[in-house]
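Sharing a structure here in structure tokens format.
Every protein chain but one is kept in place in this view of the complex.
After this line comes subunit A, so read on.
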Amino acid sequence: MKQLKLIIIGLSLLGYVASAQNNTNEIITWKLELLTTYDFLNTSYGTNNGFIAKGKYSLYHSKHFSFYTGIMHQNSYINERKNKFTKHTRGYTTDVGLYALTEIVYYPFRQRKFFMSIEPFVGATHLKSKGSLKIPRYEVSETYKNTYVYFNYGMSNSLGCRFGKFSVQLSLWSSFKGFLDKGRFRPGDFDSRIFAALGVGYSF
């Protein structure tokens, strides 16, 4: 919670400093984004955190729309030592992804300050679990390791605000694998993650 407060204060300060620049209508070519993620659907497995980094190239701008294409790296980590139901496990589950993306940004107002965006992505995710279990009173001692690489796809939806070359945004990052593949409907499962994300962007 303290970490979240620091992030929000940091973003607010950044927004305040950047708002001194009044170039919100400037046409931009590149955009870099860095977001911190939180997996709010899998909290019982342990504490989790992660990040998403994106690099985007501008393809088109109009009064209210911008189109981008780019790449995205996503990384999340669940510390299963903090599993809600047990203190006997040591280990982690991570997933690391690399994706191609396109983004459609909509600026509802003339100032192009406030924006909403949808960002479909496709790529590959590497899911890894590794850990051990020891319960001496039941003579239990086990280790486990598993890796799985899979085709992943989905969409990120964002709301944000530009302050000159900087922007702050709140996003919902959703894999659609758990919606659309042959398996059960399972949004948020380990092969179909959903993250809430908060981050900053820089355009140049």
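Note that in this section a contact is a pair of C-beta atoms (placed from the backbone, for glycine too) under 8 Å apart; a residue touches a chain by one contact, two chains touch by 3 or more; residues count from 1.
Definition applied: contacts and distances are computed from a predicted model.
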item: Name of the absent chain as recorded in UniProt (options "Sulfur-oxidizing protein SoxZ", "NADH-quinone oxidoreductase subunit H", "Esterase" or "ABC transporter permease subunit"); value: "Esterase"
item: Absent chain, residues of subunit A that touch it; value: 45-46, 64, 78, 80, 83-89, 91-93, 106, 108, 116, 118, 127, 129-133, 135, 138, 140, 142-144, 146, 148, 150, 155, 157, 172, 174, 178-179, 183-187, 189-192
